[in-house]
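Presented below is the structure to which this report refers.
Heads up, one of the protein chains got dropped from this complex, but the rest are sitting where they should.
Our next item is chain A:
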Amino acid sequence: MLNDELHLSYQILGDDFTRAGEASSDVKHKLKMMGISPETVRRVAIAMYEGEINMVIHADGGTIDVIISPSEVKLILKDKGPGIADIELAMQEGYSTAPDNIRSLGFGAGMGLSNMKKYTDEMDIETELGVGTTVTMTIKI
């Protein structure tokens, strides 16, 4: 088990769908190796992947910091994208602003943010139009 905090940092590229998910896979792998329960690992992986794919689709990439402590995993996703105009609307299942080419890949069902909320213990969104968005999620171990 961990005694100290472990920090991981990832650069996410915008519009790169062939690499989308690699950061989340890497975190998943590392958490597994640490002996964290499969259910917790799954929750982190799903929440992080949804955030990662949002950055690829909407924000031209960004950074993800992962802080793993003995009691929780914290995911901090920061982008310089367009921002979210109406968070309440964006949180609704089924609401999506994804363009058609994204939908043809199987995304854009409007489940991203609601999945992130569902699989984490805490989620906080700070956003400013034209400046960017920071999503902080905490999953208790």
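Keep in mind that, in the parts below, a contact is a pair of C-beta atoms (placed from the backbone, for glycine too) under 8 Å apart; a residue touches a chain by one contact, two chains touch by 3 or more; residues count from 1.
As a working rule, contacts and distances are computed from a predicted model.
Undergrad: The complex lacks one chain in this depiction; which UniProt name from "DRTGG domain-containing protein", "Competence protein ComFA", "Electron transfer flavoprotein subunit beta" or "Ammonium transporter" does that chain carry?
TA: Choosing among "DRTGG domain-containing protein", "Competence protein ComFA", "Electron transfer flavoprotein subunit beta" or "Ammonium transporter", the correct UniProt name is "DRTGG domain-containing protein".
Undergrad: Specify the residue from the set A:Gly14, A:Gly61, A:Gly83 or A:Gly110 that touches the hidden chain.
TA: A:Gly110
Undergrad: For chain A, which residues touch the unseen chain?
TA: Chain A touches the missing chain through residues 17-18, 20-22, 24-25, 28, 38, 42, 45-46, 49-50, 53, 105-112, 114-115, 118-119.
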